[in-house]
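Omission of a single protein chain aside, the complex is shown with its protein chains in their original locations.
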Amino acid sequence: MAKRNYFSLGLPLFALLTLMGILPILSSHHFYLHMLTLVYIFAFFSQAWNLISGFGKQFSLGHVAFFGLGAYVTGILYADYGISPWVGLLLGGVLGALLSLVIGIATFRLRAFFFTLSTIACAEALRVLITYWRLASTGLGTTIPSKPGLWNLSFETEIGYTYFAYFLLVIIVFVTARMIHTRIGFYLLATGGDEEAAMSLGINTFRIKLLVFGISGFFTAVGGGFYCMYTRYVEPSIAFNIDFSVQFAVFTIVGGIGTIAGPIIGSALLVPLSTFFRSWIGGLFTPIGYFTYGILLIVIIMFMPGGLMKGIASLSKSLRGRA
Amino acid sequence: MERTGSQSKSEHPGQEDIAPRDSVFLELSGVSKSFGGIHAVKEVSLKIRKGEIVGLIGPNGAGKTTLFNLITGFLRLDSGRVLFTGKDISHLYPHEISRVGIARTFQFPKIFNNMSIIDNVLAGALKNSKDVVHCRKTAETLLETVKLVRYANDPPSALTIANRKQLEICRALATSPQILLLDEAISGLTPKETSEMTDLIMKISAQGITLFIIEHVMKFIMNISQRVVVLHHGQKIADGSPQIISENDDVVEAYLGKKK
Partner (left out) sequence: METIFQLITTGFLTGIVYALMALGLSIIFGLMGLINFAHGDFVMLAMYGGFFFCHFSGLDPYFGLLVVVPLFFVLGAGIYRGLFRHLLDAPEESQIIATFGLSFVLQYGAMLFFSTEYRSVVTKYADQILSLGFLTVDFPHIFSTLIAGILLALIFVFLYFTNTGRAIRAVSEQRRGASLIGIHVQKIYTIAIGLGLSCVAFSGTALITFESVHPTIGTHFNLLCWVIVVLGGVGSLWGTVIGAIIIAEMEMIIGFFFAPVLTTFAYFVIFLAILMIRPAGLFGYVERRA
């Protein structure tokens, strides 16, 4: 399992990624590309969540905090100050990492449950704070102007966004794969497996958790910035909506938590599904959809904690990149 | 059961350990710990010399595992000191304790269920080397000694309790410790498995690793230890060779009806 082919990816995963790289070219139909973009970006978000929550078993249920943070930093800097979204993305990412450090330092020496609670509180707190701030100043919603140009992270054609999302997904998959095959990955898995046992092996679990959570926060914020530029609108009730947190978790868990391909599979399955659901029933927020997510979470955690991957795993181990 | 090269000098009846200072490896001095008014461990002092096999016995609730947790940094001492090769390790975190050279197993084996069997051991070997390939080889060698190597890539879910304990020991050994603390070495094992575990422990000792073993099966401890420490209600009530201990009235009383 330590063989380094295709940068530690394993053939099936590499093939999947390559396939996903080709898909956008197959059709220029707007809805098709929009679907792909969503699948890719949610796979990206879910993978970032999977790092700390799947491999590390520290469940963050407030990951939307990073998403919203990145969305706002990028969106406001560009819309109000004309600063390039690339800068926004980077700055958002750094702030996301810092936020994760704050939460981590406060909670990672305690039971994992305190961490989870803190992430929920954080997301709510940020939502409230930004709402208060924007309400008092420019009004709640902010529209992002669209001036096409790579420097502005605005693309004339939909496919630009699709490939950007794909690009982000590829980056995080590679980062995850590299990590899993090196010492940090083993230490992270050990920390998630049994933290006390890990400590008894000389592993500084506190530091590992901080590191991985920081990476997760960074990437999620970056993705949030992209999302804001893609939808060209940012508003507190959307950017910090707990529904995002749930989606990251559901997609990962359904696909297979703690595996590299899990988030990808979960997103590929559920994003189109929920979109069709939505267009069938109508409206932006569908209670039935999230009701179903809730049921899904309960059912899967209780009866099939390994998600879909568990089933596929017996067919091909190397898809996950880790036995 | 033969013992190799015993350096124990505590053969004298009723005598505490009288080892020369420089061979003391692990030393506890007045270690105490209370939980909300209940003394789990009270003023325990003991010395373990390099290369010894020392048993820790006592009735349930005597404070044995608590003592292990105090030594290995999982619990904070209320008072007293723990010294290892002369250095004060009383306030170190568990991972720092491991890095100093102290390894341990747990009362109920804590296996990484999200990793394969060999990866469990690999994780331990990584303490001394970043090279995953090299550590994998180390892990393989260790698994060979307990005949688990053919299951290397399997998940640990199907392992028997004996195998789990063996896996945990391999994992601890992978960190190249100088002293190994075994908690409940043979509880839940069949006689055959007990005998295998005994062999394994002797092999470990033969490599020069000091052993401190908790077990409440008297026969096993008396067989394997060069010296035995007895805890009761958190206090040390006896410390000496198995022979001395088994004739000690206090010990017999503490174990009334508990002999196996």
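Order of writing sets the labels: A and B. Residues in every chain begin at 1.
FYI, a contact is a pair of C-beta atoms (placed from the backbone, for glycine too) under 8 Å apart; a residue touches a chain by one contact, two chains touch by 3 or more.
Nothing here was measured: the structure is a model prediction, and the numbers come from that model.
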{"item": "Contact partner of the left-out chain, one of A:Leu23, A:Val94 or A:Ala125", "value": "A:Ala125"}
{"item": "Residues of chain A in contact with the chain not shown", "value": "57, 59, 61, 102-103, 105-107, 109-114, 116-118, 120-122, 124-125, 127-129, 131-132, 242, 246, 249, 253, 287-288, 290-291, 293-298, 301-302, 305"}
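The rule we apply is simple: only the chains that are shown with their structure count from here on.
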{"item": "Centroid spacing, where centroids are CA-atom means, of chain A and chain B in whole angstrom", "value": "43"}
{"item": "Chain B-touching residues of chain A, taken from the complex the two chains share", "value": "1-2, 57, 181-183, 186-187, 189-190, 192-194, 196-205, 258, 323"}
{"item": "Sites on chain B touched by chain A in the complex", "value": "72-74, 93-95, 97-99, 103-104, 106, 110-116, 119, 122-124, 126-127, 130, 132-133, 136, 153, 168, 171-172, 174-175"}
